[in-house]
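Omission of a single protein chain aside, the complex is shown with its protein chains in their original locations.
A, B, C, D and E label the chains in the order they appear, each numbered from 1.
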Amino acid sequence: MRLDLWTWKEVEKYLVNCKGIILPIGSTEQHGPTGAIGTDAMTAEAVAREVGIRTGVLVTPTQPYGMAEHHLGFPGTMSLRSSTLQKLIHDLLISLVMHGFQRIFIINGHGGNIASIKAAFSEVYNTASSRHLPVAKSLRFKLANWFMSPEVFRQARALYGEREGQHATPSEIALTLHLEPSLLAKQSELPDPAPAGPIYTYKDFRQRYPDGRMGSDPFLAKAEDGEMFLDKAASALSNDLIDFLKET
Amino acid sequence: MRLDLWTWKEVEKYLVNCKGIILPIGSTEQHGPTGAIGTDAMTAEAVAREVGIRTGVLVTPTQPYGMAEHHLGFPGTMSLRSSTLQKLIHDLLISLVMHGFQRIFIINGHGGNIASIKAAFSEVYNTASSRHLPVAKSLRFKLANWFMSPEVFRQARALYGEREGQHATPSEIALTLHLEPSLLAKQSELPDPAPAGPIYTYKDFRQRYPDGRMGSDPFLAKAEDGEMFLDKAASALSNDLIDFLKET
Amino acid sequence: MRLDLWTWKEVEKYLVNCKGIILPIGSTEQHGPTGAIGTDAMTAEAVAREVGIRTGVLVTPTQPYGMAEHHLGFPGTMSLRSSTLQKLIHDLLISLVMHGFQRIFIINGHGGNIASIKAAFSEVYNTASSRHLPVAKSLRFKLANWFMSPEVFRQARALYGEREGQHATPSEIALTLHLEPSLLAKQSELPDPAPAGPIYTYKDFRQRYPDGRMGSDPFLAKAEDGEMFLDKAASALSNDLIDFLKET
Amino acid sequence: MRLDLWTWKEVEKYLVNCKGIILPIGSTEQHGPTGAIGTDAMTAEAVAREVGIRTGVLVTPTQPYGMAEHHLGFPGTMSLRSSTLQKLIHDLLISLVMHGFQRIFIINGHGGNIASIKAAFSEVYNTASSRHLPVAKSLRFKLANWFMSPEVFRQARALYGEREGQHATPSEIALTLHLEPSLLAKQSELPDPAPAGPIYTYKDFRQRYPDGRMGSDPFLAKAEDGEMFLDKAASALSNDLIDFLKET
Amino acid sequence: MRLDLWTWKEVEKYLVNCKGIILPIGSTEQHGPTGAIGTDAMTAEAVAREVGIRTGVLVTPTQPYGMAEHHLGFPGTMSLRSSTLQKLIHDLLISLVMHGFQRIFIINGHGGNIASIKAAFSEVYNTASSRHLPVAKSLRFKLANWFMSPEVFRQARALYGEREGQHATPSEIALTLHLEPSLLAKQSELPDPAPAGPIYTYKDFRQRYPDGRMGSDPFLAKAEDGEMFLDKAASALSNDLIDFLKET
Partner (left out) sequence: MRLDLWTWKEVEKYLVNCKGIILPIGSTEQHGPTGAIGTDAMTAEAVAREVGIRTGVLVTPTQPYGMAEHHLGFPGTMSLRSSTLQKLIHDLLISLVMHGFQRIFIINGHGGNIASIKAAFSEVYNTASSRHLPVAKSLRFKLANWFMSPEVFRQARALYGEREGQHATPSEIALTLHLEPSLLAKQSELPDPAPAGPIYTYKDFRQRYPDGRMGSDPFLAKAEDGEMFLDKAASALSNDLIDFLKET
């Protein structure tokens, strides 16, 4: 169910029966001294593809760059300004709407993207309505943050307790270890992390969280946990998506 | 040499010795009745990674969405407006510049992106200079379109003659067959394509090129040709990149 | 503690001892068939001024217009696009930062503003840093939604149960009755509201929630409840603000 | 006639008989060492409400922030960039137009807003026409600057002569004293002001007009003058508004 | 004194002694059934060049396109949106400021440009200050509308009385006849014009002023009057410019 591996003819056929589509989005940002910079994109993509398989809903390519301004103090982070991300979401959604897609389900792997995506939704509704697009009235966009699914959240707390933390968490790192076994080699024991706290400027962030972790101990992560998180997230989001498509 | 699989610590070390980086960009757009919608991203990514391996230069994640406005008449195409793409390029380049990268080499898989990328370069230079960034003066950005490498071009003409065409070309399709063998199943003989010609609005495009091909016969594509194109492109672009990094 | 009633000389003196300031923001939008269109601005302003009195922190004028796109199906709603609201927040915060304010506490009365305000924060941090403003590193912005204070939430549930609903709620209406007794005359018994649910386009909203209410029964609102909510909200937010100003 | 105290049902009824509405706008900026920072918003609001009462035309909430870039050298000034103010005016007017309002009368309290409001008008006409809004052709926007009404101007000259000046004028301060008697306590005799002159950057402004006054002596202001100015302004603008609504 | 005929070396020398420069701007818009579409650019350019000769101040190329949205109902009108014109003015002024120009005198031939130019000034001051440009503090921009010079205004009234009107006026047409004698052939007696009045949308404009004239009788124009207006305008603006350059 990967749009990038389909032809336009296949999409045309798909649209006869289903107006729903999944759009995964991640971020390219530091994930602590041992976590992969691509963590958020990798995990969102894996969850999205698994949801696609389970529900039969088409999955677009993963947008690998998101709003990661607060991580810019760490080399390798690549961030879109929030306004740019909003325009990107706007254009991608409008493209899909032009083809007749009416229920767009964004699977997001990064907390920093949430505000921008929600803000963008209102802009797309405005555009669709301003242009008098035939489907304007029936458009529905929904944001699903896989790492915030109650099931995932609960399991992460059960496995890691307080050491789950808030960034570069063992749960997301576990998922990357499952997806990309080569990352195992980077795992290493780490000193106690800075405690989780607020997020302001990127300079403040670096000072407050000197190695990039917010209260997390990613060394706890195991590939098999990651597999389980993938299953939990895909299961929860598949249900949400099915409900979303059934909504009248 | 994949940034998404590195940690920020690894990037920090890399930057001590090398200020160069590769950013691949594609597009998500129709590629005729048998070609994959993700062709341009897949091919740009493959070439970029191969160039990364050969040169030891770091490769960022592939931006899968580009400027494909003229393909919006075909379902599945997802396009950024040119202005959005320019802002995206701007923000990604500024992020890299903030970390100390000074020579950024964009490997592009889609003709429709060229103007936007070039326009964005001038905006980034302006921003870097307006912000008095320490590296502002020494920044250098270069755009490399793999499908326009003289070697690739020559081979494509040699193999397919006029039937190479200008969109959904056998050369790019061949590369996707090499990268993703499952795509072979979509290949099928096609009627004569509309002849290549100009590009205006997306409605005109659809009327002028009813199945999305511009003078091309992608049925000629063979996976082994694709492998060869990958080698030719990687070889040519590796040389260009090495020259670019050596420039004083 | 109202900025609009102060002179610049008084602000200058204030800044010697305190770098904190409160910025109230509301919305101008339908609040059901009996609720005032200015509800969100009125309530945010009242809470902000009360917090100002209790904490001795200066309060700026209330921004009465926010992001209310989904309410545009009802006459009288005046909405800023999310992108406009973000620019407004950006400019106001930058103005304050230029004077040396470092801790800005936004007291918000409308759920629809949240994403835009958060998105704007990242843009302001970026601007402050790009301009090398001396205080850039130590800037801190915090968003406080008075109606989401746990105490307020709990009391609203205790008083109104399920009939609190999600828009034009008895709790916010109660506060307006306390502030503006003339509004009492508009109160009237209403039929059962449409059940609370999702928010998409403004046309969908009007169809889904025909009289503007989302599961709420504002006829339950009493002025004395409003007084109590004002006290609870001011108390909770005063504590949050004091903590915010004390943060190192 | 205050929109913020009305329900959407009341607005719906109003629109049956009248397509006109008043939108007051001020600014939050220094008004000399003794004048209130909220002067321009307070005065515009008072005039607008009085015009509303006299003409029976609905009055929207007052936009308290305007374009005050040149006052940013004085603490407490909060300015929107001109481009932001234009977008704000655009969105508010479009909102009103969507509901069927066709004659929008802006009552403005600040000279620095004039260019932005006029520029915004052309953008709104463009948008209304681009979106093929049914009322696009019959839209009419009018800007009324209360302090420039010939009657007000004449009286100010009669009372204060040259000492009226150009910013923090006794006439506007008088009106604030009438509206907010507590401000009387801030009045004090002041040294001769810097003579009125041109306006360039905010740094130049502060140097040229060190205490914020441009040739004015606000100590001359009396609350009873303010009451008279309110009457004169409301009378003049009510006539203008009535003519505007009668225009065919 | 034409920048377009100078080399950069000559500009470099000029800047040693003078930091002032003139920027002419017009519009490309209908000027009634007999007036040239290029009237506003032609006249602004002629006045600017004459002022340049009389004062020894350098004159940049004439920006021929301005904000003419309300004339778009007439074929041949080419308009920039106000926001575009503001960006253009911004970029041109910033370019000049980067070279060390500090006093920029805009000679404008079109009323519709005024708000946009004034709004742009505030944006340029903001940019110069945000970028910490060394000359930021001493920058001064001034707008001069040649057709509003008291001398020109008086003479036009003296010659044409009420028939001067407000658009496609005999005074501006006279100047074009002086500059471009071939235009004489287009002159012809015209019916009574629609009376001058307000300006709203371009459709309203066309209906209100069916042949494009606002109360004017351009048939009264004589080339020799035009020569006189050029002299009056150049004389008045030269004085203004000299004062502007002398300002401390």
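By definition in this document, contacts are C-beta pairs under 8 Å (C-beta built on N, C-alpha and C of every residue); 3 or more make two chains touch, one makes a residue touch a chain.
Worth saying up front: this structure is predicted, and the values here are computed from it rather than measured.
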| item | value |
| --- | --- |
| Contact residue for the chain not shown (choose from B:W8, B:F141 or B:Y209) | B:F141 |
| Options E:L80, E:A128 or E:L143, residue touching the unrepresented chain | E:L80 |
| Among E:C18, E:I53 or E:L88, the residue in touch with the chain that has been omitted | E:L88 |
| Touch with the omitted chain, as defined above, among E:G20, E:G35, E:G52 or E:G215 | E:G35 |
| Touching residues on subunit B - with respect to the absent chain | 67, 69-70, 81-83, 86, 112, 114-116, 118-120, 122-123, 125-126, 128-129, 136-142, 198, 200-204, 247 |
| Hidden partner chain, residues of subunit E it touches | 2-12, 15, 28, 30-38, 41-42, 60-65, 72, 74-81, 83-84, 87-88, 90-92, 95-96, 98-100, 180, 182-183, 186, 212 |
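The rule we apply is simple: only the chains that are shown with their structure count from here on.
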| item | value |
| --- | --- |
| Interface numbering overlap (same over half, different under half) for subunit C and subunit D | same |
| Equivalent-chain rotation between subunit D and subunit B, CA atoms, steps of 5 degrees | 180 |
| Chain closest to the assembly centre - both centres taken as Cα means | C |
| Chain located farthest away, centre of subunit B as origin (C-alpha) | D |
| Longest centre-to-centre distance from subunit A, chain (CA-based) | E |
| Intercentroid distance (Cα basis), subunit D paired with subunit A, Å | 46 |
| Contacts with 2+ other chains: residues of subunit E | 131-132 |
